[in-house]
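A single protein chain has been omitted; all remaining protein chains appear in their positions.
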Amino acid sequence: MQTLNNLFLIIAHFIRSLFADPQSVWANLTMDVINFIIVVVIIVLAALILILLERKVAGWTSMRTGPNRLGPRGWFQTIADALKLMGKEDVTPAGADKIIFKIAPMIIFSLPMMTLAVIPYGNHMAPIDLDLGIFYFLAVSAISTLAFLMAGWGSNNKYSLLGGMRAVAQMISYEIPLLFSLLGVIMITQSFNLGDIVKAQHTIPFIVLQPLAFVIYIIAGIAEVNRAPFDLVEADQEVVAGPFTEYTGLRWGLFFLGEYGNMTAVSALAATVFLGGWQGPFLPGWVWFWMKVGVIIFFMMWVRWTFPRIRVDHLMHLAWKVLLPLSILNIFLTGLGIFIYRLVMGG
Amino acid sequence: MSIDKTEELVLNMGPQHPSMHGLFRMIVHLEGETVTEIEPKIGYLHRGIEKLAESRTYTQFIPYTDRLDYLASPHNNWAYVQTVEKLMGVEIPERAEYLRVIFGELARIASHQVMIASTALDIAGWTAWGYAFRDRERILDMYEMTAGSRLTVNCMRIGGMSAEPPAEFWPALESFLDDTPEMLEEYYGIFFGNEIAQGRLKNVGIMPKELAENLSITGPVLRASGVQYDVRKAYPYSIYDRFDFDVPVRYGCDSYDRTIIRMDEIKESVKIIRQAIRDIPEGPIMAKVPKVIKPPVGEVYHRVENPKGELGFYIVSDGSTKPARVRIRPGTFVNLQMLPIVAKGWKIQDVVAIFATLDAVLGEVDK
């Protein structure tokens, strides 16, 4: 059990022990490269599984089976789709701003790689154990706004431009409640380090102490990754596919990878901060972690295939008039709670 | 060097656009996301059906009427054959009249289900779309077992019906009617009751009563603006005067009422079909009409209540086997006028929703 729990740590230790000096620069570099590869593999695997799962959930909710042709119960469908995307012609529109057009999908794809690198997947299992983990996570994920705007502007397409502008308005608005909802937890733990936050949830996960913050985080998180009911950015009924309209082939595939990677990252942060991360009885920590992430992702998909798209002004009202005051209230209540706790415990 | 200048964005939506039903195109002038002007462009699906009628015999034109409003093809058949019957002065058997009512009301339910589904889809309610289409399948199955086709039903002939429903039709119809309350509850639960959907549709695209009357809007779109006008009640045709049913009216004048009024109409249609099943007599389904249909010289106009509006046929006969002129008055073609007026000043996504609530079928608009 203990071995299974620390499986990856043991492997890491073994790799390091291959070097003459396990803490040398070369050993660290090797480990960094391995960590990088692992994060990329996580994103690609997540995308492969989630795209299929999304289609399956879409099917199940509307009483269909979903993809069922390729492999057992259609589980190889995404691989075939990925191969198809690779074979497609790479089209750049004539009037496009070529550099911006080509950089945008790369940025989108690199962001979840950067954010997922600080998530603790198990005890001492964060690829990069950063003291300002949450801070870094939010700062990096805010960049994705820019990538959407770049894609929208660079495509030289009116629909893309509209989608890009929507992305800016929506994601910046929801950044704020997202950030504020996490502040309560930070106030309790007195730490930005994600590993410390998980350890602080040894007795009780923060969803119990911070239910309001969790709800705000989930809503703002869904909006942050542009999923229904907040998928105004790529609203196909209105702006065709928003910033992605002009993309084909692998570039478009990178957007998809990025989208599902972002979704995994946001869910992973929710699992880490509110659901106790890798803490859990009986099973190894990393299994618990991915189970919690899976539950949140499933909830996001369930919501997507139930709700229609929100109106654009209601979207703004929700962010500025509902979520932001509530998250500030949550901070206030948390402060009050901490104050009373200290008073009672005599701290 | 200040460049704080705003510019109008002219956006071409359609004919290839995910939310343009059929081949509709509109040129949208945008101020940010706000629509300042809409120019609807129609005609991409024009097949010259009115002109085709002049080179077809009266019977041969029936399959073409299927292709007008293809979501409610029995209604088009009905309007056309009744017009010809009016011209010829043919009395059709009782049983055929009842069967026509049953098929017409089934078509109304099917058409409204598609309308609910497509409105849900246009505001991204994918699953609600699936549910309504799932239930519509059962109506299509009933068409199929009776007339042999699912979409272009072609079930009516001049003088009656093309075929007697088979034995398994009646139990299928009964079970469908029994399940409709459950279906409507499900549509309500997933779509109309959803606060996000209500936010998208309520108080959006207000069409006041006066405007609706001035634009000669008909059908559910008119009744959602608070005008109680239904051809079935106002100028009863066929045997509608024998049935006890209400004309649902709503007074919200907005997209939400234009959508949810279809739910009320489905309930009324179920009521009519139940009465028709109860009262339907035995007997022939075809009147004695000559094999070669040669109406007397003259002209005639007849209108019916299509699920989407008032559908009228105007036929001029020169006494030959082919009509000299056929003019079709499609409901949605007229209803479509309201789009540039009502949708002005709303956001793009509201325009999409308003267009969806019109339930335009471009086969009917472009003819």
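Going in written order, the chains are labelled A and B, and every chain counts its residues from 1.
Basically, contacts are C-beta pairs under 8 Å (C-beta built on N, C-alpha and C of every residue); 3 or more make two chains touch, one makes a residue touch a chain.
Quick note on the criterion: contacts and distances are computed from a predicted model.
One subunit of the complex is not drawn; among "NADH-quinone oxidoreductase subunit I", "Circularly permuted ATP-grasp type 2 domain-containing protein", "histidine kinase" or "ABC transporter ATP-binding protein", its UniProt record names it "NADH-quinone oxidoreductase subunit I".
In the complete complex, the hidden chain is touched by one of B:9, B:27 or B:163, namely B:163. In the complete complex, the hidden chain is touched by one of B:12, B:34 or B:59, namely B:59.
In the complete complex, the residue from B:9, B:145, B:177 or B:300 that touches the missing chain is B:145. Residue in contact with the omitted chain (choice from A:64, A:102, A:199 or A:317): A:64. Against the chain not shown here, chain B presents residues 56, 59-64, 66, 127, 131, 134, 144-149, 152, 154, 162-163, 166, 186, 189-191, 193-196, 198.
As for the chain not pictured, it touches chain A at residues 57, 59-65, 68, 302-303, 305-307.
FYI, only the chains that are shown with their structure count from here on.
Remark: chain A and chain B have CA centroids separated by 45 Å (rounded to whole angstrom). Across the complex, chain A is touched by residues 9, 11, 17-19, 30, 33, 120-131, 134, 190-191, 194, 196-197, 199-200, 204, 347-350, 352 of chain B. Within the complex formed with chain B, the chain A residues making contact are 58, 61-64, 158-159, 161-162, 166, 228-229, 231-232, 235-240, 305-314.
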